[in-house]
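Only a single protein chain was left out; the remaining protein chains are all shown in position.
Chains: A, B and C, in written order; residue numbering restarts at 1 for each.
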Amino acid sequence: MKSGLLNERASGVFIIAATPFDDQGGLDLESTDRMIDFYLSCGVSGITMLGMMGEANKLSSLESTAFMKRVLARVANKVPVVVGVSHPGVDPLVEFSREAMDLGAAGVMIAPVSTLRTEENVLSYFAGVMQRLGPDVPVVVQDYPQSTLVNMSPATIQKMIELHPQFVMLKHEDCPGHSKLTRIYRGCQDGLHRSISIMVGNGGLYLPQELRRGASGAMTGFAYPEMLVAVCRLFAEQKPEAGEDLFDIYLPLVRHEVQPGLGLAIRKEALRRRGVIESSFVRAPGAKLTRDDLVELDSLMRRLERRLDSNSIRSKLA
Amino acid sequence: MKSGLLNERASGVFIIAATPFDDQGGLDLESTDRMIDFYLSCGVSGITMLGMMGEANKLSSLESTAFMKRVLARVANKVPVVVGVSHPGVDPLVEFSREAMDLGAAGVMIAPVSTLRTEENVLSYFAGVMQRLGPDVPVVVQDYPQSTLVNMSPATIQKMIELHPQFVMLKHEDCPGHSKLTRIYRGCQDGLHRSISIMVGNGGLYLPQELRRGASGAMTGFAYPEMLVAVCRLFAEQKPEAGEDLFDIYLPLVRHEVQPGLGLAIRKEALRRRGVIESSFVRAPGAKLTRDDLVELDSLMRRLERRLDSNSIRSKLA
Amino acid sequence: MKSGLLNERASGVFIIAATPFDDQGGLDLESTDRMIDFYLSCGVSGITMLGMMGEANKLSSLESTAFMKRVLARVANKVPVVVGVSHPGVDPLVEFSREAMDLGAAGVMIAPVSTLRTEENVLSYFAGVMQRLGPDVPVVVQDYPQSTLVNMSPATIQKMIELHPQFVMLKHEDCPGHSKLTRIYRGCQDGLHRSISIMVGNGGLYLPQELRRGASGAMTGFAYPEMLVAVCRLFAEQKPEAGEDLFDIYLPLVRHEVQPGLGLAIRKEALRRRGVIESSFVRAPGAKLTRDDLVELDSLMRRLERRLDSNSIRSKLA
Partner (left out) sequence: MKSGLLNERASGVFIIAATPFDDQGGLDLESTDRMIDFYLSCGVSGITMLGMMGEANKLSSLESTAFMKRVLARVANKVPVVVGVSHPGVDPLVEFSREAMDLGAAGVMIAPVSTLRTEENVLSYFAGVMQRLGPDVPVVVQDYPQSTLVNMSPATIQKMIELHPQFVMLKHEDCPGHSKLTRIYRGCQDGLHRSISIMVGNGGLYLPQELRRGASGAMTGFAYPEMLVAVCRLFAEQKPEAGEDLFDIYLPLVRHEVQPGLGLAIRKEALRRRGVIESSFVRAPGAKLTRDDLVELDSLMRRLERRLDSNSIRSKLA
């Protein structure tokens, strides 16, 4: 799946890309290149851009297009790129999806609009969107009720699997969501419906548990993608305990980054410290880290380094 | 105030303009002209475009600009035009505000983003936005918690009046909100803070009560603007009972239009039937009227006509 | 249906009873008697006590029982009495339901707990509750998402009709909800499922429209129950226009009472002024009417009186 369209066999880590700005808040395209190179060097299976953590809704249309072009050019088809296209209006969503696909995206990611109230509304919304996009645009459905305020039963997701062949991947980040994951995974395994890729989000907070339950991989933006990649690889190699051991070393930082809203600022600052992006600027409205927050992050990062050293872990990440 | 910038003495009716589409969902600029002429002929004091009821977030940037240009050209400074610029990101909000002001808007309307949680967050958000917009852009703050999920105490609004001279108008549509209106109005009257214009929304459902409590007028999109104008005029002429009598005749339709979500579809259909716009098309995601809904609207409109005839009301609306 | 259990043929007005307190906040059982007599004299078909508007969750268990006994004794089987038993826990709900039925209630009313998220959760919740209550307790399901935060598709309600024979009445107060009402009503008519009683709430704001669409009647607490009764009777006599004419005269007050939270205080004050209850005390936390609110209510009530006089309406209410 190095090039071409996204499909239901996608697995591993689809990293959620940050959108790098300079200290004045302008798009930083050089950091973008460096960031993409970094992600690729970590061994990710795919890249998702302009997701919720990508500050997509703080960009102008021109900026979205410029950023998308830069990312796609730098990725150069080495891995599939998914573009977040969620939008309050279906027309702009479809227009932007077409632009993304024309520029070489492998698929689009869509979260339901927050005004949907019943699950009939959800089904009807996605039916409309899928019909407008057509069968040739692979779709990732994002199930993230903590942010969208829209709840979907497993049965609703499964009906969408049946109805829409272009629905190839679920971004699963309901919480608690393990039983939901199990039900959908079993539905795939038992032939109740087509098989799709199930990528977990929620900052990866439950990644080992979810991989044990059948998740295909992770789609999240943790600032140490090499860990996510190594954990998924160890699970693929049938070494779940080793995978979970590795994960647990990073868990203090994983749980630090899942703080709603604040997490993005922490993540950008961690990427900056790792030399990946030039500035940790977050556009307004958005969290700013205080001096205390920076001291706290120092402490957590230093603790991680110490753990990595003392456990001779670094080799496992190669 | 026929031309120039919006100020705190604005009163009467600022009609919320629909955004007319054709039956295929494309912008209908000819209906736009006809609609503007209709609003002006009703005697409105101002026009608000691209508000929540204007399907602003279902337009592309190019469409927003095209529509804004058309409206401003047709209004030709006969009344002030307020442009809704609410946006999840401050940068696009500021950019679009500048475009609007450059094209001749009298001011911009801003609702708080739905992720603000405490009132400190609200104050900080608006402080940032006001600072970015600068002192020369008159601002209408929209207080509509049912839709934004953001609640503001009267004290928070009053602090914003003190802090931001460009905050010249409050779109008041909290519900229940009469006591809030009274407190802010008294704050203006008693010199607790600057006086600002207080325009009521909520479809006008409580317009007579709110005018009695000191509201400056209404900013809403009811499909019979002539009633809103006449009611405001009768109150200005110290004839509140006559104003409320007139209002009550239309109340069945007013309350029909305030149904959340569905109201826009009803409003567009009523405008279509009145010959104002060509099509009642609402972009997705949005309500579609069923056959039963259309029969119901028939009945309500016929009942209104009958009431207007039997009470020889039409003269009062001239 | 003068005595006995609630069934799916219930129609007319089930008035939502207030819970009268004295000025110190104690239960006022004498006002309770007078209030029940008043409701019966208005011609209601049933009485619902301890609903959301009945301040049920501000009573101690002992008070709930005392109030329930007093109401049931005073009603003396003249009309069926429904008892609101919604509760965060199923055990207390079941226990209180049994107590209510033992004391002579005709059925119980249940709203879903606000922590239910998907419609599968809703179905599972009600399945558990119905199973615990057993087939002999008639149940009214309250569909009021504005307050419960729980949304149910028509299909979910229809599945519950199929599954639970004791589900005999829907309290329909979703908004917008007309299409939902039509779908469920048609499901009853077309034999898609059992027929149930559909009583509308939402303060009666859309009563004529909902009766035209097939509603069985109203279950709400408007302070002028005689109007609700007369409107339902006129519709039953196939005089919808006369019914709606009568309704529209009261509409200004109906819409005044639907203000969330504040409405209960207004309703109690209106009942007090009408001589029905001794005090308009609302227990904390709850709205208190300001002097301005009282002046406003004066004005609305006087306007109503004037309309009733000038239209010689009073005879129609007899």
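To be clear about the criterion, a residue touches a chain if its C-beta (ideal position, glycine included) is under 8 Å from a C-beta of that chain, and two chains touch if they have at least 3 such contacts.
Here the structure is a predicted model, which means the values were calculated and not measured.
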Residue of C:K58, C:K78 or C:R233 in touch with the missing chain, whole complex considered: C:K58
Selected residue (touches chain absent from view) among C:M53, C:L116 or C:L234: C:L116
Touch criterion as defined above, residue of A:G25, A:P88, A:G128 or A:P252 at the omitted chain: A:P252
Positions on chain A where the hidden chain makes contact: 175-176, 178-179, 182, 205-206, 209, 212-213, 241, 244, 248, 251-252, 255-256, 259-263, 287, 290, 292-293, 296, 299-300, 303
For chain C, residues in touch with the removed chain: 25, 55, 57-61, 87-92, 95, 113-116, 125, 128, 132, 261, 283-285
Hidden partner chain, residues of chain B it touches: 117-121, 145, 151-156
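Operating definition for what follows: only the chains that are shown with their structure count from here on.
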Between chain A and its twin chain C, rotation from the CA superposition, multiple of 5 degrees: 180
Numbering shared by both copies at the chain C-chain B contact, with half separating same from different: same
Chain centre separation (chain A, chain B; CA means) in Å: 38
Approximate Å spacing (C-alpha centroids) for the pair chain A, chain C: 47
Interface hub residues of chain A, defined as touching at least two other chains: none
